[in-house]
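The complex is shown incomplete by one protein chain, all other protein chains being positioned as in the whole.
Note that the chains are named A and B in the order they appear, and that numbering of residues resets to 1 at the start of each chain.
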Amino acid sequence: MLKELVNPSNFNLLVSKVSDVLVRALDQPLGYAINWGRVWSLWPVHLETACCSVEFGATSSPRYDCERFGIIEAFGSLRQCDLIVVQGTVTRKMAPRLRMVYDQMGDPKYVIAMGACSITGGLYIDSYNVLPGIDGVVPVDVYVPGCPPRPETLIQGCMLLQEKIKRSKIK
Amino acid sequence: MMSSNISKNSENDPKINQSSQKNNHNQTNLKDLEPKNSDNFIDRSLNLENSIYSEISSKFTNKVKLKYSKSKRIKIYVEPEDIVEVAEFLKANIGFDHAESVCGTDYPDDNSIEVIYHLNSYSREDLSPIIFALSTKTSRNNSRLPSLIRVFNSVEYHERETFEMLGVYFEGHPRNERFLLPEDWADIPPLRKDFQIKGR
Partner (left out) sequence: MSKEYDREFETKFQETTRLGLEVVKESEEDRLMTLSVGPQHPGSGHFRFTIKVDGDYIVYCDPDPGYVHRGEEKMSEYRNFIQNIPHLERPVIHDSTNITYSYSLAVEELLGIEVPRRGQFIRAIASELNRQVYTLYWLAIYGIFLGHSTMFMWPAGDRELFIDLLTALSGARVTHAYNIPGGVRNDAPNGFKEKCLQYVKYFEKRLVEYEDIFYNNPLFRQRTENVGILTKEDAINLGVTGSVLRASGIPYDIRKVEPYDVYDEIDFKVQYMKTCDSFARAYVPFLDMRESCNIIKQLLDKMPDSGEVRLKLQSNPKGQPGESYKRVESGRGALGYYIVSDGSPKPYRVKISVGSFRNILALPHLLIGSKLGDMPSIYWALNYWPVEADR
């Protein structure tokens, strides 16, 4: 078994096995520290899907200032990001792009569904071009209802996500 | 037009009317929307509007039909084969230089689709409040119209949207293609009346 793993052609397999062992060993002593790091450096992707992006912009304005809570404004490349805030209606044209963005992000990644449209379809439930919620496209961690949610609501949603990250095991 | 229908409007209790209208929603007759007698319809106080129409009607005597002329709004109807000629005349001789919108309306009962160009002018100051609606009609089965893109550059995206939403093919337009809808749209054009949205 060990001989097979040491074989250079199975190098990837070896790395994954070793990392599994390491993660299991480090989860107890270091998990808290790693999660603490993740909680205070949430980088959202700059992907706007609809009109809730106005309130998302207002969340980082001086009055609401979400940077206080460790959510940094959306400027980075998506390879560095670990959070998607789906800002409103996802149309049939946008859905493949949303999934593409989600797939390109590195693990761990979290999704916040912002606004009634991204939760159930909201006001546009009977439109011919709108998805009834994004659950079928990406897995959602936190739902933030409202049409559009006030910036305070979005901040509270992010804090809920932080609670969730604190309690989760590292991967 | 407003005065001719007042009696019709105030005849019923709202509840009864609502239910009857629900059934009749798809059976709108285009003739209801047209004035009964276009001559009674010209308001003599509208000097500029009337002079514009008389200028057009003196050039194209039988080709244009006045739909209505009210304050700052004129609508005429032309046959599809004359529309380019009329549009060129409007641009060169009167001064309507751009289109604000191109709008298609589906009338399944008449088996026709009406396409309206809302024209306006930036270069002539006295014309700028006036919206000139140039309308034409095509059949629903073989929807083809000559494009006005050679006359008004501003109709490019509007006509493309009308093609996509109502399936009216504009001859002479360089790109009769998908614009707003998803790439995999395989249904009939959504703004036609026989396209039903789910649950309604």
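Convention: contacts are C-beta pairs under 8 Å (C-beta built on N, C-alpha and C of every residue); 3 or more make two chains touch, one makes a residue touch a chain.
These numbers were taken from a predicted model, which means no experiment stands behind them.
Enquirer: Name every displayed chain that the left-out chain is in contact with.
Expert: The omitted chain makes contact with A, B across the full complex.
Enquirer: Just one of A:A58, A:I72, A:V140 or A:M159 touches the chain that is missing; which is it?
Expert: Considering all chains, including the one not shown, the answer is A:A58.
Enquirer: State which residues belonging to chain B touch the missing partner chain.
Expert: Residue positions of chain B that touch the missing chain: 1-2, 5-6, 8-9, 14, 17-18, 21-22, 24-25, 28, 32-33, 72-73, 75, 97-101, 103, 105-106, 116, 118, 122-123, 128-129, 131, 133, 152-154, 156-158, 161, 165, 179-182, 190-191, 195, 197, 200.
Enquirer: Quickly run down the residues of chain A that touch the omitted chain.
Expert: Touching the chain left out of view, chain A contributes residues 45-51, 53-55, 57-58, 60-63, 74-75, 78, 89, 91, 93-94, 97, 101, 123-124, 126-130, 147-148, 150.
We adopt the following convention: only the chains that are shown with their structure count from here on.
Enquirer: Just how far, in Å, is the C-alpha centre of chain B from the one of chain A?
Expert: 47
Enquirer: Would you mind writing out the residues of chain B in touch with chain A in their complex?
Expert: Touching chain A: residues 181-184, 187, 190, 195, 197-200 of chain B.
Enquirer: Flag every residue of chain A that touches chain B in the complex, lowest number first.
Expert: Against chain B, the touching part of chain A is residues 91-93, 125-129.
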